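To start, I am sharing the structure in question, which I have written as structure tokens.
Excluded from the complex is one protein chain; the other protein chains are retained at their positions.
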């Protein structure tokens, strides 16, 4: 392994707004550093299928504001097999690609770590997922945009919440992590927030909702992460509450993939731009098997290994905040 | 019944963006025409409970852009009874209110027609509902805003639709009417649109979806009105399709009350403003038991009776359009 | 001139949101009608430069929601000359293009009319301009989006308008026509609206503004069309008012090209889709030298000649509305 001369960039896993801004930064920083750069379509799947194309500064014009990813994303069963990874490496070799930037979440980095070890190819990861559940970075690309998408949706629901005894249950993404639910709940003034990390205490929820209605609150909004453990998501939580309080008028909204799309926010674009440039600089500086992070506003490097084996925790001061603000 | 001197204005039924713009126009046009004007809170319910307050030009400052309704809306069981309506009339009489403007949908106008007959009080209706299902007007207040809300949501989902064989089912409002689903489906480029007026032909839907996937479409979006008859909404349609095609990756979004909120569009604000002014002018011109309509860009009057007993039909040329545009 | 077999489509003049939705509809309707279809880049300029490319259903995937125009637009000095038009025609002939759909404003249709006469080629126009100043159609593509852009901008300014005696002058597009200023002014609750069609009466404006400040209005917003005649736009109007009232705090916003961009509204997309399909149907039906219009919700045809020689007028009932609503 010598100096990197030609970089491949790919996006993998669930889409996250800002991935395009990261791709743009990777491509332009590569060119700025006199490296060649190719885009690999559909993540590891495309690497196996040899779907690569040279990228120029112009290839990434006018994409900074676009949701989704111009490189497309895909899951790849093949890359979980030694044969698949062998084929992938042969394709890289054929194309002269001797360094990779992979943009995605923990699945993406797990694959990257194994591949890097097997074939001694330097790989740098950029965290792109709306869940913000990656250890080693304060923010992942897409999280801020998804937060704003949820908040704008809840704002609209609140506009309509003039009827008495109405309860809205809004399901947001997050199978294992409640970051999105917690922070969007605070930002939208939700009355209660149910996350995977904390088992729902229905007794407490009932007390709380009753108190709200006795205070003549016109309505209450409950944010439910899809990974809520006790009932298993908003529809089931709503059914349970409805059974307990037949007079309440309960309504369910499931935001679904809306949260993965949309034009990225300023914050996600700047973060993606900084991370993209830093990923190339890390390759130039002979780094490998690391994820770029943003910690305390500064760019950091963290080994894939650390990022994967540690678990990021909810900020307890934010959890506490909700009980103060929803009085 | 002589000349109207003091007008009561209320909003009733489901919230619709633009109701505030209509209230503002009613209040200011009343003042412009030297009438007194009071706001009645929570619709007919508040009329029975005597929740009225005098309105000035300033009471309606800075509300034209707000979703929801400052007068709040509510359902009223009481107003369905002769006793409730008697109480309501006594409250109006006590306050000197001798004319009403009611903003809402067909439930609102049904109540208004009976009340007007029983107590000989002139009432003018303004169509406010996101469903656009009222006969006698091309557009109801809130419809254009809801359309844009749905379209923006579908745009975000499309951003993320890069994976192969993915099927999105998005449920939009419309228990009995498919206007919202049809028009937002065209505007968002949906691959298929399921409405209450047309029984879903699953065979045809399957053929269509298969064709799309064979063409290597990266994903397909199906808009489902909540009143879809055969399966009963998006979740059940998705389950049925999933059973037929276990390999497809199906996802469901339920927009719910998001569609009733949000800042009204320019179109809804202008329509609401025109209708509000016209409602007052109609009262000044001794009209009663009519709904204000917007037909071919001009303000019209239609008797409540006609508005209620006729059913608005989907525009067949729009139905046809979808088959041309989704090829 | 026989039956059309291959259609060329272009966009010309100033960008308008929704042009892409129209291009998509033209392409897909052509294919639906078994016609071949090519996209001509950069309007008439590209026709002279022979910049054409075949279009398929897939070429127009995922563009319905995009602002701008994938075909790009340009002004063409060459097309004003017989030589330029000769070259353009030769290029069309070479490519086998025997019918055109041109999307733009009056400059676009003027060129189309002359070209159609000279070379006996059928041309159908689609009105695309944010100014809505074309005779023969109630709405032009882009107008509704631009309206909402202006209204959202004014909403934000109103949020901040808590200081006393503050006057905001906001310049919107419209060199010769005040449609955008008038309708967005009504929708945003502007205190005064200055349009090219009506000479600004500064005396009346002063009286009005004084009245507002005496009523303790926290601020006033004046929409100024860039074609305002007496002072020549918002900066000069503001200077004049400032000189008269040195104590007022006057601020100017110039929206500029923001108004030409953005994702098109539902209304503009549906209108564009209908017009695009209708343009192809008109060509199939042997029509030429006509503009597609939307009049009273129905598609109409109007000769270029009529569209060009008549002038659309401001709706007097909307002009009157502002004086009622700003009391």
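Letters A, B and C name the chains as they come in the text, with residue numbers starting at 1 for each one.
The rule is simple: a contact is a pair of C-beta atoms (placed from the backbone, for glycine too) under 8 Å apart; a residue touches a chain by one contact, two chains touch by 3 or more.
Bear in mind that the values here come from a model prediction, so they are computed numbers and not experimental data.
Considering the entire complex, the omitted chain makes contact with A, C. From the options A:10, A:35, A:48 or A:64, the residue with contact to the unseen chain in the full assembly is A:64. In the complete complex, the residue from A:70, A:187, A:284 or A:319 that touches the missing chain is A:187.
Across the entire complex, the residue among C:8, C:39, C:68 or C:128 in touch with the chain not shown is C:68.
The set of subunit A residues touching the chain not shown comprises 24-25, 28-29, 31-32, 57, 61-62, 64-65, 138, 144, 147-148, 150-152, 155, 158, 183-184, 186-189, 217, 263, 265-267, 269-270, 273-274, 277, 296-297, 317-318, 321, 324-325, 327.
Residues of subunit C in contact with the chain left out of this view: 14-15, 17, 42, 66-69, 72-75, 149, 153, 155-164, 168, 218, 251-262.
Following the convention adopted for this analysis, only the chains that are shown with their structure count from here on.
Arrangement of the chains shown, judged by which pairs touch: a linear chain-to-chain path with two open ends. A straight line joining the Cα centres of subunit A and subunit B is 35 Å long.
Per-chain CA centroids place subunit A at a distance of 39 Å from subunit C.
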